[in-house]
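Here is the structure we will look at, set down as C-alpha cells.
Of the protein chains in this complex, one is absent; all others appear in place.
Note that the chains take the letters A and B in the order they are written out, and that residue 1 is the start of every chain.
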Amino acid sequence: MSNKIIEGLFYAKSDEWLKIEDGIGTIGISDYAQDQLGDIVYVESIEKGKKLKQGESFTTIESVKAVSDMNAPVSGEIIEVNEKIVDDTSLLNQDPYGEGWIAKIEIDNEDEVKNLMNSKEYSEYRKE
Amino acid sequence: MMKLIFEKSVKGKKGYSLPKDLFDDIKLEECLPEYTIGKDKKDLVEVSEVEVIRHFTKLSKLNYGLDDGFYPLGSCTMKYNPRINEKLASLGNFIYAHPLAPVETVQGCLEIMYNLNKLLCEINAMDMFTMSPAAGAHGELTGNLIMRQYFLKRHEKRFKMLIPDSAHGTNPASASMANFKVIEFKSNENGTVDLKELDRLMDEETVGLMLTNPNTVGLYDEGIEEIEKIIHGKGGLLYYDGANLNASLGIIRPGDTGFDIVHLNLHKTFSTPHGGGGPGAGVIGVKKDLIPYLPTPIVCYDNDKNKYYLKDNGKDSIGMVRSFWSNFAVILKTYAWILSMGPDGLYEASETSIINANYLLTHLKKYYKPAYDRYCGHECTLTGREYKKYGIKTLDISKRIMDYGMHPPTIYFPHFEPYAEETIMIEPTESESKETLDNFIEIMLKISGEAKNNPELLTNAPHNTPIRRTNDMLAVKRPILTYDDELKLKNP
Partner (left out) sequence: MRYIPNTNEQKEEMLKNIGVSSFEQLIENVPDTVRLKGKLNIPDAMSESELEDHVVNISQKNSDFYSMKPLIGAGSYRHFIPEAVKSLLQREEFWTCYTPYQPELSQGTLQTIFEYQSYISRLTKMEVVVPSIYDGASATAEAALMALRLTHKNKIIISSLLHPHYLETVKTYLTPHESELINLPFINGLTDMEKLKSLLDEDTAAIIIQSPNFFGGIEKLAEISELAHTKKILLISVNVESMSLGILTAPGDNNVDIAVENAQSFGMDLNFGGPYNASLATKKQYIRQLPGRIIGETVDIDGKRAFVMTMRAREQDIRREKATSNICTNHNLNIVAANIFLSLLGTEGVYKTSLLNMKLAHYLEDLLLKSGKFEKVFDYPFYNEFLLKSKTDLSLLKTKLLENNFIPPLSISRFYNHNNLENVLLFAVTEIFNRDSLNKVAKVLSE
C-alpha cells in the first residue's frame, strides 16, 4: 500500500493536502488517497472564483471502481485550477504532491490550519 | 472474437417479413407534412434470419447461465427458474392482454394480481401489497415515498433516514431520491445493528430505519425486538429490505417482527428469472395504516358483482411510479411458484438454503477465514485476507473459480470496515445439491493451494473463458458506447 507523506504540508481527515506560500494554498490529494482510489479516470470540473468554506466539497475524483468527494482544507476562493490533470489524470496517481496538484486557493484565514493535521499526525492517522 | 451484428450486415440481405399489400396507393407526402418526415432511412443492419439465429446463438454461448451450474452470488438468490412458470407466462390470453382493454375482458389478469396479494400478505404478515414497482430499487423508492407521505399527512417534519453501513447501495440511493438525508451508521463487531448507536441517532426528525434481515452478511439480527422498540418508540417507521427473505420463509415473517413496510425481490426469493439483469419486480407490502399511501391503482374485488377491478387509491396515494399496473409477466411466475411450493415447500426452501450455507461455511472456514465466526443464515461471508501475503486479492480467487467452470461468489461486498475488499459472500440457495456444494468445496480447496504454491495461476486468471480480464480503465477513459463510436475511432 502506497502511503508517502510529505513534511511541511497540512493534511485533512478526508486525505487532502495543503501547502501554504504567501497566503496562497495549493491543494491536492495524498498518496494514500490515490492508492485507495486506484487508477483515476476523471476529475469533475472546478469553478475558478468559487468561494469555499473549510470542509466544503468542491469537486469529485473518479476512478474505475470508486468516487471520492474532495473537500476544501481551508476556507477561501479558488484562484487557479491545474489544467494538466484534466487530460492526464494519471498525474494524480503518479505524482500526487507535485504535478498532480489540483487547485490553488486564496486563503481567508490561515488560523484554520489548526483544524488540520501536520505530517506526523497524518502519518499516525493513516498508519497501516 | 465475435463479430458485431453490424459487421455481418450486407446490403440486400433480408430478415423481415411483410405482407404484399403495403398500401402503395397511399402516398407518404399526402399523409404527413415535411417537418414530420425523417431526412433519410435510419441505417441499422441488413442480415438474414439465418444469420441472426447464428449470431445470437453464438452470443448466448459466451454467457454462463444458471442452468450451466452453480451461481453462488450472495444476496442474489440465484435459484432454479421453473419451466412450468415460463409456459404459463406465455399463455396467449395473458401476453396479448392490452392493459387498457375493458375491465370485463381482463378478469383473469386481475384475479392473478389479487390472489398474489393475498398470498404475499400471509407469507410476510402484511396487510396489502402493491404490484406497481418494476424492480427492487423501484420498490425501495416506492417504499421511501410512502414513508414520506405518511409523515406529510401527519404534519410531522421528518427528513432523516437511518441506514446501516452494511446496506445494499440501492438503499441510500433510494432514500436520496425521496430527498431524505441518509444517516449511515456502523454495524457492531458481530455485523449486526449497533443498538446503542441506533438509540443515539433515532429522534423525531428521523423517518425510520431501512433494514435487511438477515443482513447483507447473512446474519440474523437478534436485536430486532430492541430495534423495533427504538424506532417505534420515537414514532418512526421500520422498513424491511427483503433481499434476504430466502432465509425466513415459513420461519419468521417480517410483519410479525414489527416491520411497517416490506420490500420483496420477486426475482430473488420468488424464483423469477434474472434475465441477465432483469426484468424482475420489487413489490411493496404495508401494514393497514399505510394502505392509503400505496401507489395507484389497487386491485379490488366486488363481492356483489363477482368482479375484479382497478381502483384509484385516493388523494393520499403517492401517485403512480410507472405506466400501467405491474410487471405482470413476473407477477404471474411468482404466483405459480408459490402455489407449486405450498407452505411445506416454502419452509423447506429456507431450511435447505440455511443448511447449505452453513455446510459450505463449515468446510471452507479452515481455508478462508469467515468474517463472523457463528452460524450463518442462507448465505455466509468469508474472506481472502490470509492470501494477501502471497500477493493474492479476493478478485484473483474469484477469477480463478471461473477456470473451474463455476460462477464466482459476490466479492467486495459488503464494503464496510473492517472486512472491506477481501470479502467473499456465498449464497447457495435451496436449488443446489450436496454434490454441487462438495464440488465447489473441492474447487475452493484447490485454489487455496494454488494461491500459496502457484499464485500466478490466480493473478493471471481466468485462462479458460471466452475473454480474459478486461481493461476497465480504458473503457472509461476512452468511451466507446456505440458501434459508431468504434468506427470514429478507427477512422477519425
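Assume contacts are C-beta pairs under 8 Å (C-beta built on N, C-alpha and C of every residue); 3 or more make two chains touch, one makes a residue touch a chain.
Just so we're clear, the structure is a prediction, and the values are computed from it rather than from any experiment.
Considering B:E156, B:D203, B:D256 or B:D289, the position touching the chain not shown turns out to be B:D256 (whole complex).
Against the chain not displayed here, subunit A makes contact via residues 42, 44, 62-67, 69.
Please note the rule applied: only the chains that are shown with their structure count from here on.
Of all residues in subunit A, only 39, 41-42, 62, 64-65, 89 touch subunit B in the complex they form. If you check the complex, the residues on subunit B that touch subunit A are 472-473, 476-477.
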